[in-house]
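All protein chains but one are shown at their positions in the complex.
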Amino acid sequence: MAATGDSAAGHRLNLDPNEFGTTSESSASVETLEQILPRMKVAIPGVTFEVVPNSAPGAEPSWLVDREHALSAAFFLRDDSTLRLDYCSNVTGVDWPERTIKVKVRKGEPGAEKEVEETRVVPGYLEVVYHLYSMAAKHGPVVLRVRTPGRGNDVSLPSLTPVWRSCELQEREVYDLFGVHFENHPDLRRLLMWEGFKDHPMRKDYVPPDDYEYEPTPHDEILEKAQARLARREASS
Amino acid sequence: MSLNEIYNWGRSNSVWPLQFGLACCAIEMIASTMARYDMARFGSEVFRPSPRQADLMIVSGTVTKKMVPQIVRLYNQMAEPKYVIAMGACAISGGPFKQGYNVLKGIDRYIPVDIHLPGCPPKPEALIHALMSLQKMIADQPLTGEGRPRHLKPEGASEFPIPHQGEQDLEPPCNPHIWRPPAIPRPVTA
Amino acid sequence: MAATLDQLFVQLLHGMTAPLPEAIRPWVALAISLGAILAVFGLCFGITTVCERKAIARMQNRLGPNRVGPYGFLQFAADGIKTLTKEDIVPRTADQVVHFLAPLALLVPVVLTFLVLPFGRNMTAMDLEVGLLFFFAAGASTELAVFMAGWSSRNKYSLLGAMRAIAQMLSYELPFILSTIGVVMITGALSTTKIVEAQAAAPGEWLARWHVFTPWGLAAFLLFLIAAFAESNRSPFDLPEGESEIVAGYFIEYSGFKFALFFMAEYLGMFSSSGMAVTLFLGGWTAPFAFLDWVPSWMWFFGKLGVLIALFIWVRGTTPRLRMDQLMDFAWKFMLPLALIILPTAAIWHYAGRGWLGWLVTAPIVVGAYVLLGRSLVGRRRIRQRSYRYAAT
Amino acid sequence: MPSHGGATAKVPTEAGAPRGPDAYRLTAGDNEYDDGSLLEISMGPQHPSTHGVFRMDVVLDGETVVKLKPVFGYLHRNHEKIAESASYLAAMPYTDRLDYFCSLTNNWAYALAVEKLAGLQVPERAEFLRVITAELTRLQNHVCLAGFLMQDMGASGTPLMYGFREREKILDLFEALTGARMMCNYMRFGGCRCDTPPGWLEEVRKVVDRFPRFLDEFENLLSSNEILMARTQGIGVLTRDLAINAGITGPVLRSCGVDYDLRKVDGYGLYPKFQFRVPLGDHGDTYDRYMMRILEMRESLGILRQALDAIPEGPILDPKSKLRGFRPKPGEAYGRIEAPKGELGFYLISDGSPNPYRYRIRPPSLINLTVLEDLCLGHNVADTVTILGSIDIVLGEVDR
Partner (left out) sequence: MLGIGLIKGLAETGRNFVGSYLDPDRLVTVEYPEERLPVKENFRQFPFLVFDGEKADIGLRCVACQICEKECPPQCIYIEKSKDKKPDHLGKPQFYPAVFDIDISVCMSCQICVEVCPFDAIKMDQQFELSTADRFRGLLLTRDRLAKPNSHFQAIHPRDAAEIDMRRVDERAKAEAKAKADAEAKAKQATAAAPGATKAVASTPKPAAAPANEGAIS
């Protein structure tokens, strides 16, 4: 084998953690957002793009696009001659419930500012993440995020299925499990749960049905429920 | 040889499983019919795809709530005498996936199970062992008296109600006539 | 001694019917023969299922049934007892009467076809002058039974199976019959007994005159065999019950003993058409070589039958299934023209003196027709082995 | 690019063209099929050839498929939800049960994603072990696939038996190495769980050396069989553009001539060091999809030979990796590998807690099913079964 005596093996394995894996190496060939943005602004007037940083070592940052222009941005990314992101690999729904965070804010009179910790409420939203690659140019990924305005039951996003057919089933799944309605999706039905199921189970606040009638090794909440059930049974008998 | 023995000899040596697999365990079920393990030695390689012609339902894998009505219906469609082996942790109790919202915690909530075979997945040998235990169970059954098999009792049902898929869960969550779990007291460990 | 053994069963039957009055004697003889046929082929059915399971198992590097009885040969008894005692389900929506009649309507004609098969010298239950015609007439009516089963079950899969069965069996009926016409032309008789006798070795010859030893006979034999595969719904023509597509086909809703009847009818059909193939082309109960004439004639018949059954099993263990349209293509575009070409070839063979000249003239015709038809069947669809490229790296 | 044959004329020619909602309704207006000319049947969830509990609602005109709707979810066992409430390590045994034929590649994909998330490095010996186990997995997956495909075509078990005969040999290796036949649970973040038992690599070499003989036999048995060729050639033709647009990956993608193998493109693990070729098909039909697997197996054998020759001694786990109390810093990572069925990806979002905030699997089996209807339209019922078989799905991964 050619690589047997190759010192490259040892070398490769001592890579800087920031460059771990060749995925990030190949992603280097994708232009940065700064290079693309001017072109895109021309193509899609009014689009807002924002970089969402990613602090994991060696992982790619993602681009947040506003939902009004998501579809045209997707078309642009697919059809642009240098980007050619013809392959949408992965569609993920993420639920970010409302949370309170502590922020340090400078307050007070100008000149006499004080750093004060303030609690702030970040409104919840649902997010759909698209991982885009190019099969033609063999580069990627570009991570595209779209967010809903809230976490209600009728939040909607534009469907990207017209751009990439591969989103068809995955968007159905996101609809099923997270409750994001995709506008113009050709066939928006539940994918995994049965028709008539009422909830969206992958949301963080989903409460599963209690069907632990027999639980020999209970823990935490199930233990409590088991105890309550046992108490009821004893009371009734 | 008595009639009882002949009858039991016949049905215990000709257990035709339903060609029906659910998940991981189905692969081990297939493997157990393959050359290495060869369930055919026991006359059980005749996997019938139609429930009408099968004797044994091997519930091999995770039973999801979406799938339960179909499984109960398949069981109802089988002709008596019929047997069930719950193969693998998921079929017995939901197994590793029992914490899931869409997973039924044991198929014995809706249909009577004759043999429980734990393992995740059980080895093919273990399935053959389960089949042998089933054969032994059949061979030992008297045809009269209290210990006779369910299909010979006048009150023994051969069809079981198919649960309905509700808004959150199956309705009813179990068939109380065949599912009677004992209570295991667990003290509060706060 | 050899002659006694050869005529053992004939004598037995004669002895049993001799005390009876002349008027009912043939009927009783027929009834006894029918009983014997049912018993023998019923047992054959049982043994064949076990042998098939064991043989296919061996092809698949495993042992097969070996626990029930000695070497597993009682497996069929266990299966029989179980299916007999199993609950008989008739679907609520099914057409009760037709559903009940279908297995009977399938089994009875199949059993009738055995009546004209010559199992040995003087061993034909009903030696009709038009035996061959009777065979095809009785055999063809099984198609109705299959459709009855599929239709009455009120199941979509069974309906699909029934549709497939009708189309398939009707289409293959043609080459099935046409391939035998050559034999009828050469022997000039429709009686199965006469056909067999015509194939016996002539005095002074060492080789028998089996039709399969002629170019047209070989081709017709293969055609007949292929059609027999299709008529008895055996792999690779088991579309009506195609497990992987339409679950169990026309008998999907049958359970218990009725299902066993279907199963039995399939095997009996296989026996009877193999028996007819033996009769028509493999010389029936005649020995292949004159010096082997001392072996009892019925042994020859059952030996040849066994070889054909083994072939059926062997093919089943090997091939995938055809698709409906390909099945039809094969019947109408390959088998039918070939059967039609074989007819004049048989005539040429007859007039060319049945010797080396006949070989010289007819063999090229048959082989040429086979190659051309085969090429047109495959070539039109551009079916061939491919070569593949690799990505440049 | 091969054009559509007559039989597939109903496939929308413009790749990825969105179709109106009507195209998706099975019984439009409730009485469209009431004239009795069409037959609507539900294949599955219990059907001999839907590879588990998959269901297809098929509308037939005679035996020709007019409409086909896949129905999913009969094996939806909430893997993602369970993983989000358990620790990173606890999700590892669950990945085994995703695509239950290929637990080791699932392990690898998940480990790769976590390693990207936490910045762990894998020692060289562990990388070699990963390559060896992954390629063995590919072999046994493809062997079974070929067998099941023949089974779907109605071969009475013989090719499947031969396939499983070889699979058992590989499973013996897995069992000796990891302790389980199917649910190996072998890889850990930053390496592998345990080193090879004595003599294991020699056993692998024996299996690898004997495997080509089996492949030859298998090809003898089937690849030139007229029935097989007639049943598969020109059936279920997938066009290049549609394949790319629909996110098809793995051998199915390569069967229509797209050169996209993550082992080459991403070069994860040690794959850039190995020499192997990527077979490509030109027709994109069922026969090509079947042959891709057969050819890939031969390439996998080459990789295995190279790996067995070159595997060094050394540690098998990154000393930084922790079994308990593993908490990656907040961030997200997407790790993907070329699983036997296509691109298997894991997308993880960490919020710094011991369990992943979002744990998402990119299942190749599910996404490859996007085009199932396009492939089946205009073909026979019997063909839908073989097309489904040639796409190679495992329901554990489709429904998760």
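Read from first to last, the chains carry the letters A, B, C and D; within each, the first residue is number 1.
Throughout what follows, a residue touches a chain if its C-beta (ideal position, glycine included) is under 8 Å from a C-beta of that chain, and two chains touch if they have at least 3 such contacts.
Note that the structure is a prediction, hence the values are computed from the model and not measured.
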Shown chains that the omitted chain touches within the full complex: A, B, C, D
Option touching the unshown chain, where C:A137, C:L207, C:L292 or C:V371 are the choices: C:V371
Omitted-chain contact residue, chosen from D:V59, D:A109 or D:L177: D:L177
Among B:M67, B:I111 or B:A130, the residue in touch with the chain that has been omitted: B:A130
Residue touching the undisplayed chain, where the options are C:Q199, C:T318, C:T345 or C:T362: C:T318
Contact with the hidden chain (one of B:N8, B:Q53, B:Q77 or B:S93): B:S93
Positions on chain D where the hidden chain makes contact: 86-87, 89-94, 96-97, 158, 165, 168, 172, 175-180, 183, 185, 193-194, 197, 217, 220-222, 224-229, 323-324
Chain C residues that touch the omitted chain in the full complex: 55, 58-63, 314-315, 317-319, 334, 370-371, 374-375, 377-378
Residues in chain B touching the chain absent from view: 35-38, 41, 85, 89, 92-99, 106, 108, 113-120, 122-123, 125-126, 128-130, 132-133, 137, 181-182, 184, 186-187, 189
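One rule holds for everything that comes next: only the chains that are shown with their structure count from here on.
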If a chain touches chain A and chain D alike, it appears here: B
Taking each chain's C-alpha mean as its centre, the one farthest from chain D: C
Middle chain, criterion being Cα centroid separation: D
Where chain C and chain D are represented by their mean Cα positions, the distance between them in whole Å: 43
Separation of mean Cα positions, chain C and chain B [Å, integer]: 40
Residues of chain D engaged with two or more neighbouring chains: 47-48, 73, 76, 78, 81, 161, 165, 399
Residue numbers of chain B (touch at least two other chains): 19, 34-36, 49, 66, 100-102
Chain contact topology (line, ring, star, complete or other): other
Chains touching one another, given as label pairs in label order: A-B, A-D, B-C, B-D, C-D
Parts of chain B lying in touch with chain C, wherever the complex brings them together: 6-7, 9-14, 19, 34-36, 38, 40-43, 45-46, 48-50, 52-53, 55, 77, 79-81, 151, 158
Touching residues on chain C, where the partner in the complex is chain B: 53, 57, 60-68, 72, 75, 77-89, 243, 247-248, 251-256, 259
Chain C to chain D touching residues, read off their complex: 56, 59-62, 156-157, 159-160, 163-164, 235-236, 238-239, 242-247, 316-326, 378, 381-386, 388-393
